[in-house]
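Note that one protein chain is taken out, while the other chains of the complex remain in position.
Chain nomenclature is as follows: A and B, assigned in order of appearance, with residue numbering initiated at 1 for each chain independently.
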Amino acid sequence: MSAVVKPFSVRRLPGFGAIAILTFVLLYLPIVILVFYSFNAGQSQSNFEGFSLRWYAAAFANEQVQEVSVRSLWLAAAAAGIATVLATLAALGTTRVARFPGQTMIYALINQPLMVPEVVTGIALLIFVAFLKVQTGYTGMGYLVASHTAFCIPFAYLPIRARLETLDPTLESAAADLYASPVQAFRFITLPLLVPGILAGFMLSFVISLDTVVITEFVKSAGQDTLPTYMLGQLRRVVTPEMNAIATLFLALSLVIVTAFFLLTRKRG
Amino acid sequence: MKTMMTAAAALLAGTGMAAAQGELNIYNWGNYTSPEMIEKFTEETGIEVTITDFDSNDTALARIRQGGHGFDIVVPTHSYVQQWIEEGLLQPLDTEIVTDLGNIEPRWMEVDFDPGRQYTVPWQWGTTGVIVNTSLYDGDINTADIFLNPPEELAGKINVIPEMSDVMAMAVYAVGGDSPCTDDMEIWRQVRDELMEAKPSWLAMDYGTIDSYAAGDIGAGVYWNGASMRARMQNEDLAYGYPTTGYPVWMDNAAVLADAENTENAMTFINFILQPENAAMLSNFARYGNGITGSEEFMDAEMSEAPEIVIPEELAAAGKFSPACPQEIQDVRTQIWTELLQ
Partner (left out) sequence: MGKHGWKWLLSAPALFVLVLAASGPLTIVLVYSFLSPGTLGGVSWEFSTEAWFRVFFSRDIFDPEVVTWNTAHLTIFWRSIWLSLQTTFICAVLGFPTAWFVATRSPHNRAFWLFLITIPFWTNLLIRTFAIQELIRNSGTINSLLMWMGAIEEPIQMLYTDFAVLVGMAYVFLPLMVLPLYAAMDKLDFRLVEAGYDLYASRWRVLRHVILPLVKPGFIAGSILVFIPAIGAYVTPRILGGGRTMMMGNLIGLQFGQGQNWPLGAAMSMLLLIIVVGALMMYLRVVNQGGGERRG
């Protein structure tokens, strides 16, 4: 869809490339150090005593770490997935429509998890969820999925909405003129154009869910630790390079997924 | 001998009922439960153990109060134990199963927060004192002046752990108060003034700083004994001091929850950690004392001799348990703390 123009004349802005590269360097600098110390033979984060894989061995031997890592990942995938679907629907329902009564109310509702610090949401959920647990007897992962989903919705909603607002509404009218049903128009016109926004929304939510500590801490039942709550429990004690090793493994996993995704989309294009 | 019998009993029981001896859910501080000890427990009893972490007494209390949690065992700090008992959150120990309360060292048996140990047994105990890099400062370190009136060499290099009750208690003792919950407002005024005056010479109020102490980024501070020991093992210049005016002693205690789903297994576990060998496994992992008679012989040599773990006799009397404070005193402490951190 992007217009055919001479890219170097219009798209380049002086200094932007340099700042972007600088930003990427800054983004990766701490990560490089993190990875570096995961191979430390000593147990310090500040003193490199030689190359070793001992912390990887430790991480692989530590069943609890594996368990909480896997739980974090699937919880993030589930919550981000559901949140993105719900947020896409919500964005379609609230963007590019005539003002209607209660619109502000809906905006406020959608963005509410953003406005409240995690600790407050955590306490509120603690009281509410514990009540449900006692009443229903159900103590499964559903509460965590629901809490994370609610927390992720605004993060998915805002980029999708931003994307939707820049879409040209005449495209759908044109589709309608050509006798496309609203569903068809959505499927073949709006949705493909929305993909970058949806992708951005999903990735944001995923990352947010991975980071959510306080809410998980208060909502979790027995045996529902995630990686962040596991680590929070260690904050008062010693942080060893084992944590760096786990983080590096997470990075490696993300690289695999990114590469796979990259190759797949490239083929399609 | 006792362990062998337990093992034999477990073996006999195990043959009849296969592996399905049930479950046990422990709610404990993070990185505080020796995995080897849990493995041993499962081997002996066939009970599968799940450990879930909490990061503060307040979180744990709030979670359990609300119900619907699914935990069997919790490990609160002494100052919270009475509250747990009063609110009916714990159940009395079943002496039919918990037969070895006699293994608890006498001084940890008759404790104010649970006289006669009807509800709780010791998990780990330790002290909060000061840590000093002696290459920077070689004066007396058994004093709260290290962080309240720092010597010139240490000023600007001090870290204070962000534990309100520990810091308040040390400051109260330092200005001559006898209880960290004192209602003598004159004491609190002095505490506030001392802390406010000292703050500019503090570098940070942070937890995870073993590396920073070892690397020399931080020259001195308020710290826990076990963590200090770990720091010293990385840097021999570090020493742990016990302020003679008074320093807090704390003990985390294991207890069975009133609404536990696996009460019997929980009681079995409580008795299990009363065995010297098992208690020693806890200490070797977490690096604190355990209060069980005879556990020393199973402990790593570096533990049984460490000056951070073995309190020098002449300084032992200055160690005091901090009680939980009534709300109006708690408010005063929070207010001072907030002023301190504004």
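Here is the rule we use: a residue touches a chain if its C-beta (ideal position, glycine included) is under 8 Å from a C-beta of that chain, and two chains touch if they have at least 3 such contacts.
Computed from a predicted model, the values in this text were never measured in an experiment.
J.: Can you pull out the displayed chains that the omitted chain is in contact with?
T.: Every shown chain touched by the left-out chain: A, B.
J.: Of A:Leu53, A:Val116, A:Ala174 or A:Leu191, which one is in contact with the hidden chain?
T.: That would be A:Val116, which touches the missing chain.
J.: Out of A:Ala59, A:Leu75 or A:Leu125, which touches the unshown chain?
T.: Once the missing chain is taken into account, the touching residue is A:Leu125.
J.: Against the chain that's been left off, what residues of chain A make contact? List them.
T.: Counting only chain A, the missing chain is touched by 2-3, 5, 7, 9-17, 19-24, 26-31, 33-34, 37, 45-46, 82, 86-87, 89-90, 92-94, 96-98, 100, 102-104, 106-121, 123-125, 127-128, 146-147, 149-151, 153, 155, 157-163, 165-167, 169, 193, 196-197, 199-200, 203-204, 207, 210-211, 213-214, 227-228, 231-232, 235, 239, 243-244, 247, 250-251, 253-255, 258, 261-262, 265-266, 269.
J.: When the complex is taken as a whole, what residues of chain B touch the one chain not shown?
T.: Those residues of chain B that touch the unshown chain are 56, 58-59, 61-62, 65, 80, 83, 159, 162-165, 185, 188-189, 192, 199, 202-206, 212, 215-217, 324, 327, 330-332, 334-339, 341-342.
Here, only the chains that are shown with their structure count from here on.
J.: Within the complex, which stretch of chain B touches chain A?
T.: 25, 27, 29-32, 35, 50-55, 59, 62-63, 66-71, 207-208, 210-212, 214-215, 227, 230, 234
J.: Enumerate the contact residues on chain A facing chain B in the complex.
T.: These residues of chain A touch chain B: 44-47, 62, 64, 123, 126-127, 129-134, 139, 217-218, 220-225, 229-239.
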